[in-house]
Structure formats: structure tokens, C-alpha cells
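Notes follow the structure.
Removed from the display is one protein chain of the complex; every other protein chain stays in position.
Coming up: chain A.
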Amino acid sequence: MIVLKSSDGETFEIEEAVALQSQTIAHMVEDDCVENGIPLANVTGEILAKIIEYCKKHVEGGGGSEEELKIWDKEFIENIDQSTLFNLILAANYLNIKTLLDLTCQRVADMIS
């Protein structure tokens, strides 16, 4: 289990498989500096909760078929307000979660065009 600490002091405990979707966290785990939890100074608790929700759904082998995932993604991305969306982009970029970054940026791109 990996502990993540958001910038406002909230802690989240998640399974390693869920956390490893973030390349940043994966590298930290490789470098073995995760004993006391991982502080994420750029990410607030609310956003981190959303990200964990996304990662839990997308962890390998679970969650259902591809179509179900797509539907879930669509609902996930359409039910958040703009500020959360932007913060998600920032966080996904910082945590280097490619799929989430794709999803969020694509949403914004769709909103622009």
C-alpha cells in the first residue's frame, strides 16, 4: 500500500497497482523513497481524490470491458466543473498519468473547437 499526501495535508492510502499508473510515483517507488508516504505538493486533496478514483477504475484487469470503461470515462469527465478539470490536467501532468492527461486535454480541446 502506498500513502499519498496532498498539499493540504490529506492522506490517501492506495494499492500499489493503482498508484503505479502514475509514472512519477512509479519512479519514486523504483528509487525506493516511499517509506513515509509520498508528498504531493502540487495537488490538493480534492483533486487527488478524483485522480485516485480514476486510477482505481483503470487499474489493469479490473473495471470491466473497454466499452464500459469508455462510458465511465465519459461520465467522469463530463461531470466535473472547469476548475477541477484544469487542476486535473495539471495534476495528471505532474503525476505523469498519460491516460488521464489524454482524457482531460481531449475534453478541453473538444470544448474549444
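Some points to look at:
Assume a residue touches a chain if its C-beta (ideal position, glycine included) is under 8 Å from a C-beta of that chain, and two chains touch if they have at least 3 such contacts; residues count from 1.
We take it that contacts and distances are computed from a predicted model.
A chain of this complex does not appear here, and its UniProt-recorded name among "F-box domain-containing protein", "glutathione transferase", "18S rRNA (guanine-N(7))-methyltransferase" or "Insulin-induced gene protein" is "F-box domain-containing protein". Considering A:Ala17, A:Val34, A:Ala49 or A:Leu90, the position touching the chain not shown turns out to be A:Leu90 (whole complex).
Seen across the whole complex, the unshown chain contacts chain A at 60-67, 69, 82-83, 86, 89-90, 93, 101-102, 105-106, 108-113.
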